[in-house]
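Below is one structure, written out as structure tokens; the observations come after it.
Complex shown without one protein chain; remaining protein chains in place.
Now for chain A:
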Amino acid sequence: MSRKLNYKDAINEALSQEMARDEKVIVIGLDVAGGRGTQGVMDAWGGVLGVTKGLYAKYGDRVMDTPISESAYIGSAVGAAACGMRPVVEMMFADFLGVCFDQLMNQAAKFRYMFGGTAETPVVCRMMYGGGFRGAAQHSQCLYSIFAHIPGLKVVLPSTPAEAKGLLIQSIRDNDPVIFMEHKALYAMKGEVPEESYTIPFGQANIVREGKDVTIVALGRMVHMATQAAASLAKAGIECEVIDPRTISPLDTATIIKSVEKTGRLVVVDESHPRASMAGDISSVVAQEAFGSLKGAIKLVTAPHTPVPFSDVLEDLYLPNAAKIEAAVKAII
């Protein structure tokens, strides 16, 4: 049975179902139970955007508020994971990982390898990313390229409510550290979501739309911009194949290559900056593996190589959008 849920509630449902199924699953983060130590309503927030709201009522102390001490609480989650728990940590904004990166980069990501394959660290680190909210340079970044760069971390970018649910359940059951990135602008998006529990495997791209002329690989929220562009281009007789990798580590290179072999053209859409990025990485994979199929240069549609500006006019200029994607497709056709 499926019904419409928004992305935020789909995440909440995934957490709730996994907490019910496995009591080793615990939720840790700032304000995730909301209202601790105050005289107002308990569970008032459920995280700053209300994603975990209601979980405290159902699961009590398995939903743990923390002091503002990211290194300590993400490190605790990593340690608990290495000792048999399955913590899901809410990091609020991806940008805040800056203060506790060691625990992810040098600890969580390394255990399995350094310990000769004996360690399992089933920790999920959820966070919101992306622009469009006038959040400026310290609250808008898309840091997934940095995470994907680190061997040992799995990186998930769900673009719809149904994917958010299935991929989060998969992330919680995975035995390695998973970075689960939620685009702020998608929280209110509605879509069909099955009621029962289900998983979506990592490393399996979704072909959102089939086409024969150009392959567009788009990440996270950009999938929607790309489908919008593809719909408009179809009216002009240009058929785009839109691919959503869904996870960028592991990355389903086979589906991307197969598509480029069919279309001969590639546009990569990434909300992040272009240098040392996923957009660069995906184009490099295609240049190496499908060079012979390419009929023209690969095009990237990304933000410019600057921090995210605050002012509304500047942020609108900064972000990739459907018009920029259309122009990129037309430029290589």
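Details
In this section, contacts are C-beta pairs under 8 Å (C-beta built on N, C-alpha and C of every residue); 3 or more make two chains touch, one makes a residue touch a chain; residues count from 1.
Here is the rule we use: contacts and distances are computed from a predicted model.
Hidden from the displayed complex is a chain whose UniProt protein name, among "Amino acid ABC transporter permease", "Hydrogenase formation protein HypD", "Phosphoribosylformylglycinamidine synthase subunit PurQ" or "Pyruvate dehydrogenase (Acetyl-transferring)", is "Pyruvate dehydrogenase (Acetyl-transferring)".
Residue in contact with the omitted chain (choice from A:Gly34, A:Pro161, A:Pro177 or A:Pro320): A:Gly34. Although one chain is not shown, part of chain A still touches it, namely residues 30-31, 34-41, 44-45, 48, 65, 67-72, 95-96, 98-99, 133-139, 274-275, 304-307, 309-314, 317-318.
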